[in-house]
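Attaching a single structure in structure tokens format; questions to follow.
Every protein chain but one is kept in place in this view of the complex.
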Amino acid sequence: MTLTSLLAPYRPTRKGLLLSLAMVAVLVALPLIAADSYTLHFVWKVLFWALAAAAWNIAGGYAGQFSLGHAAFFGLGAYGSTLLYMHFGLSPWIGMFVGAGAAVAFATLIGALTLRLQGPFFALASIAFAEVLRIAIVNWRSFTGGAEGLSLPFDPSFANMMFSDRLWYVYIMMAALLIVLLITYVLERSWIGYALAAMRENEEAAEALGVDTVRAKLFSIGLSAFLSAIAGTLYANYILLIEPSTVLSIGFSVEIALIAIIGGMGTPLGPVLGAVLIVPLSEYLRAEFAGSLQGLYLLVYGALLIVMVIVLPQGLMSAIRAPRATARRLRGAFGGSTRRRPVREESRHA
Amino acid sequence: ADPLKIGVLFPLSGPMALIGNEAYQAAEVARDMINKRGGVLGRPVTYAVADAPAPTAANAEATRLIVREKVPVIAGSYASSLALAASEVAEREGALYWETIAVADKITQRKYKNTIRLTFNASMMGQTAADFAKDIAGKLGKDPKDLRIAVISEDSEFGQSVGDAAANQTKALGMQLVANERYSRTVNDLSSLVLSLKAAKPDAVIATSYLNDAALFWRQVRELDLHIPAMIGIGTGYALPDFLAATGASADGIFDVDAPASPNVSNLPEATQKLYAEFIEGFRAKEKRDPGPLGLIAFGGFWTLFTDVIPRAGSTDLAALRKAAYATDLPDGSLLTGAGVKLNQIGEKEAGQNSRALISVMQWQDGKLQVVWPQSAANAEMRKVPLPKWSDR
Amino acid sequence: MLTVRKLDAFYGEIQTLHGIDLDVLEGEVVSVVGANAAGKTTLLNAISGTVERYGRVSFFDQDIGTLPPHAIARHGLVQVPEGRRLFPFMTVRENLELGAFAPHARAHRAESLEKVFDLMPRLRERSGQLAGSMSGGEQQMCAIGRALMAKPRAIMFDEPTLGLAPIMVDVVFKLVRSIKETGITILLVEQNVKHSLAMSDRGYVLENGHIVLSGPAADLLTDPRLKEAYLGG
Amino acid sequence: MSAIIVQLVVSGLLLGGIYALISIGLTLIFGVSRIKNFAHGDFVMVGMYLTYVLNSWSGLDSYLVLLIVTPLMFLFGLFLSWAIIRPIQGAPQVAQIFATVGLGLVLQNVTLMIFGGDFRTTASVFAGKVLRIGDIALPAPLLIAFAVAMAVVAVIYLFLKTSYTGKAMRAVAQDRRSASLMSIDVKGIDLFTFGLGTACAGLTGALLAPMFPVYPTVGINLVLIAFVVVVLGGLGSIAGALIGGLAIGLIETLSGFFIGSEMRQMAYFLVFLAVLLLRPAGLFGQRGSEKLGA
């Protein structure tokens, strides 16, 4: 009734609105209550992954462009604002949008060149593009810092988007996430949302119904890239270190997509849900198993991933939207009977 | 007494886990040894362990160690990217960051007050390799200005900075830089690189490699019959027993520039010799094998912290710790590797960098890595300079 | 020989068949007619085992109600699916050969192939062509041929004339008739109700997943309820 | 100079043979069951460790051990297919990707826990042997791997084309339901295909072991190349895997020499993208199969 009604698509209700406002209020208040910097870091991290996954979701979830190369956009944002800041002293608040512009340009290039590719072909092509960018950045040392990356001198001020108190970072990240979620909500309910959904389901049919799929693709990947780049800048100004083997890596791209999928791709709150689940889980596992048996943490993580996919292939969101069907699935997955047994008749002949 | 908790941050899982764990094991031996001696400041030492496979994790874990575990010092970390991320947190949150192994120059170039590094940096390694090449020019039958040097490196942050330093030093010393190549450490084949070198005809190759690419390179050098009169490796790739296992007898005569794996113990002061024996024994008992060079370095870092810095600080207060750290003055030969400790002071260039870090050149000789340069640390004579042609082996 | 009792079928949440009882005797042609979405395809699929189903199905006294589809096909109960569903990137000959995948059919592959080619000479002409590139009628022939290759004891046809030109509709109906004459039992789902009932022995009428009417085909053809609902006046 | 170029081409082709070998199992599984197995590189890794362990325990040469490793990996594949792949067969393709990513993590870390992170080298009488024709060097292990790659391609190609089981596998690839109606045990075929693909990975591992040191994450480097090869050659096409593998090998050595070692990967990614642009289904892909996707 409560959460589900809020999440049901195309049915914005007053209750839903109030509920989301309440949730936002709680969110905003939360960091104030628990204010030690580890907690803040933790909250930041959840918000950060939610943001990255939500940005991915627009292309990967809504438009069916299953990208495994989003690290490229993210990296362009991180590198763009950081280079401008370090070389020209440009405030990251402005550099952020320059970086995002570069990401949009790169996305447009990728989008235009991969128009005909679908499914795994698109995914592989997106990896290839991201790798090409990574290799270029690694080898252009004089400008990009090469494999060593860039390390931002810590010089706290609002203009530098650097703060001694992590609370700032948390609120900035929260604001960014809320904006992206809002964009997603509006998009989903608008005609563009329909066009994207149609394109995702069947490109040719969408085209025949008047959807300009070329524009729809470029729009979705462009918007997604833009938002990913913003996330990149926010990341860079918090961690203060960007290096290609992290922010441009395939692993990073995969993790972003993973969170959206675990949560439920193509739903506004799916990425948030994914981050809320995955980040604490991995943090807990790492803290728990560090220093004991090496590898145990990733082993458990991998196993959980498998179980999750087997049990909830459509993501957590599907479990919230259709709790009963999911419960049945769960019972089925763990060997219980899902429905009454086949009828057994006494006599073999009718 | 209540225990003294020290933060320990290494990559214990993920792609850097191999050496991360080696260093962590050495740290455990150091803790056990100090506790046997009654701990530090009369308190037993315990570790708050953090596994940081990547910089984001390093940031998170460093924060956790300082804020939650309330550790006064974080020691680590082996990988430079982790050191950069974690030391940044230490600077912000107020703890001493004690780097024992990571070599990126940048770690001590950010003017951070709380970041100390006991080991050398990447540029020093690259320069040493070039210095060494010049030193053996005579043995190779060449005048240094005619010595043809090829620099190759894998393209990680370590390889790039070491490679650049080696290339620059080669030019600075007036030698011929005939090739300067980078490659990805995940390659499955280096034949094109070997063939490029074949065309460049170097007298010495200075190679910064990780392990699998080091083994791959040397295998293909042999297969493609490239004669390299002097092969100077830099870093762990050429030093690990795994390298020997992968290349067998053909490794004989290869140089490696690194902290000494088996320093000439007899050259060390008696106290250090004892310590050395105790550490080796402790490590063997725990891990059933000998420690590698990074284990030695890591141990030295932890041991200095426990036996010198914290006792002199007298408390775990940050200011006191920092003051004590910067006042450290251990002569050469104090650490197991033969190095000493004296930090560049705040305000100086590269504050927090140990100026007495020792880089040595080792050589594979009959399956053992012997220190052959500089003379003061050497425990064996250099041999096979130049290396015999493949057809003569 | 084919006995269906209390058969239910489900697509996920939705129950599509409700307690179907149906019998087909050896050598018979039985038609199932019904509106769109009545569940005719689902019925054939439930018998073939390709949808989730519960109930008793026996074929020549063998219980097949819980077997997987391939095992059912191996008992000689073969379906020609709606929309033909050939293997588009394989040649006609390969499609036919795959029809004889079941061990008992494989042994007679060569002679079955000759029989099929004799029955449908067009397929012999096209035996090297990729199945996906043939016209609808030819594809339908290939699908029927593929079923015959299995040495079936009974064939279930699901709308075999769907989308075919009138001239091909004739051809297909003639084919079905000649298959009946070889003694193979037939269960036929077809929208061309008049035509299919005319060649059937008995018929069932399916509505919303229930059997609402059954009996000899001739009686059904004249049944006023059927006439009104399905024969279009 | 010309000797160097000939050597580059030879080295490229030999390297390409390895890439082809790595990719065959992947393309097979991809083609028949539509499973995108991101753990494939880790299967190769497991094959390498198995070879290493059997070699060092029994002292048998790794080329003999191969005869044990391959069938063992077939069984391992059957088990994984039954335990993990079967339950996700109907799941959305993205979910499948992540199940296999998870599987890869598990395999990597189980080996890490058993063997530690050390690099392990497998002994063989052929390791280090080089066949020299004039100035051209042909390392024996590479040559053997290349020959095996050719043989495996030929055998699997013929198997798919002529054998009944092979045809059934192709049928399943094209229409699963139709195949089941033709008496084909689709789940059995899935199981068998996965077993076969895993056995190919195991065989690859055994052939790589004498050449490359093995460590828990060695598969990560292999799987991406394997995917590039498979998509370049064409989804599900065995001949495509061979041609794709050889092409990537050649591109690597030639670009490494003429442009610079740091550009090797860049070069093959660029070629890969160019091919996808011109032929979205890959060099040998069934036209339109890029839309099949799922």
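Going in written order, the chains are labelled A, B, C and D, and every chain counts its residues from 1.
As a working rule, a residue touches a chain if its C-beta (ideal position, glycine included) is under 8 Å from a C-beta of that chain, and two chains touch if they have at least 3 such contacts.
Everything that follows uses one rule, which is that contacts and distances are computed from a predicted model.
**Q** Given the options "ABC transporter ATP-binding protein", "Dihydroorotate dehydrogenase B (NAD(+)), electron transfer subunit", "NADH-quinone oxidoreductase subunit H" or "Cytochrome (Ubi)quinol oxidase subunit III", say which is the protein name UniProt records for the missing chain.
**A** Options "ABC transporter ATP-binding protein", "Dihydroorotate dehydrogenase B (NAD(+)), electron transfer subunit", "NADH-quinone oxidoreductase subunit H" or "Cytochrome (Ubi)quinol oxidase subunit III" considered; the missing chain's recorded name is "ABC transporter ATP-binding protein".
**Q** The chain left out touches which of the shown chains?
**A** Those shown chains that the absent chain touches are A, C.
**Q** Looking at A:A63, A:V211 or A:A229, which makes contact with the chain not pictured?
**A** Final answer for the missing-chain contact: A:V211.
**Q** Write down which of C:G19, C:P103, C:P121 or C:G163 is the residue touching the left-out chain.
**A** Of these options, the touching residue for the absent chain is C:G163.
**Q** Could you list which residues of chain C touch the chain missing from the display?
**A** Residues 11, 14, 33-37, 41, 82-83, 134-138, 159, 162-170, 191-195, 198, 228-233 of chain C touch the chain that is not shown.
**Q** Touching the hidden chain in the full complex, which residues of chain A are there? Just list them.
**A** Answer for chain A: residues 10, 189-191, 194-195, 197-198, 200-202, 204-214 touch the chain left out.
Definition applied: only the chains that are shown with their structure count from here on.
**Q** Applying the touch definition from the top, give me the chains sitting in contact with each of chain A and chain C.
**A** D
**Q** Any idea which chain sits dead centre by C-alpha averages?
**A** Ranked by how close its C-alpha centre lies to the overall one, first comes D.
**Q** Going by C-alpha centroids, which chain is farthest from chain D? Tell me that one.
**A** Max centre-to-centre separation from chain D belongs to C.
**Q** Using the average of all C-alpha atoms in each chain as its centre, how far is it in Å between chain A and chain D?
**A** The mean C-alpha positions of chain A and chain D differ by 31 Å.
**Q** Hey, how far is the Cα centre of chain C from the one of chain D, in Å?
**A** 42
**Q** Could you grab the centroid distance between chain B and chain C? Build each centroid from C-alpha atoms only and quote it in angstrom.
**A** Comparing mean C-alpha positions, chain C is 75 Å from chain B.
**Q** Which parts of chain B, given as residue numbers and ranges, touch two or more other chains?
**A** 13-14, 17, 21, 155, 182, 184
**Q** Listing for chain D: what residues touch at least two other chains?
**A** Counting only residues that touch two or more other chains, chain D contributes 109, 112, 116-117, 262, 265.
**Q** Using the touch rule from the top, collect the residues of chain D that touch chain A in their complex.
**A** Touching chain A: residues 30, 36, 84, 87-88, 90-99, 101-106, 108-110, 112-113, 116-117, 216, 224, 227-228, 231, 235, 262-263, 265-266, 269-270, 272-273, 276-277, 280-281, 290-294 of chain D.
**Q** Which of the residues in chain B come into contact with chain A in the complex?
**A** Listed in rising order, the residues of chain B that touch chain A are 8, 12-14, 17, 21, 24, 47, 49-51, 54-57, 59-61, 63-64, 67-68, 80-81, 84-85, 88, 91-93, 104, 106, 110, 155-157, 159-161, 164, 182, 184.
**Q** Taking the touch rule as given, give the residues of chain D at its contact with chain C in the complex, in rising order.
**A** 164, 167-168, 170-171, 174-175, 177-188, 286
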